[in-house]
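Each remark here refers to the structure printed beneath this line.
The block that comes next holds chain A.
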Amino acid sequence: MANTIIGSSIVIDGEISGDEDLVIQGTVKGKISLKESLFVEASGVVEADIDTQNVEIAGRVTGNIAASDKVELKSDCRVVGDIKAPRILIADGASFKGNVDMDVKER
Partner candidate 1 sequence: MASEQINIIGKGITIRGSLSGGGDLVIEGHVEGQVALKNHLTIEQSGTVEADIKADELTINGEASGNIEANSRVAINNTAKVHGDVKAPRVVIEDGAVFNGSIEMDVKLPDDI
Partner candidate 2 sequence: MATGKEFPSGGTGDNTVIGPSILISGKLSGDEDLTVRGRVEGELSLSKTLIVEPSGIVKANVAVKNAIVSGVVVGNIAATESVELTQEGRMVGDIRAPRVIIVDGASFRGRVDMGDAAPRAEGEKRPAAVRPTLKTTLARPPAKPLPPGKPAVAARKDDEKPAPPPPPAPVLVGEGGKKKVVIKKKK
């Protein structure tokens, strides 16, 4: 399924939406809305509000994140923004600043 990879030299300024997994190795500014999972890799830089099922972040994200299932912040990531998800995992070494709200009804 995960068919979509935004490579490291790509810069997108706008909105992304879709029904599949998305891997970001480049830069995205704007808005991301997926029915599946978002993976922001170590080289990825996202300045956007995110609304997906799952999010896994190893890179940098600035923006609010809403996930219907789970948000995972991996070690060495940097996230600034509010997170709203029923499950959250923040690894040792991750850097995070914002609010966390786990009281979310399943979507």
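In this text, contacts are C-beta pairs under 8 Å (C-beta built on N, C-alpha and C of every residue); 3 or more make two chains touch, one makes a residue touch a chain; residues count from 1.
The candidate set was assembled so that all candidates are chains of the complex that A comes from, given by their letters.
Quick caveat: nothing in here was measured; it's all calculated off a predicted structure.
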> Out of 1 or 2, which chain touches chain A when the complex is considered as a whole?
Replying inline: 2
> Touching candidate 2 in the complex: which residues of chain A?
Replying inline: 1-23, 25-26, 30, 37, 39, 41-43, 56, 58, 72, 74
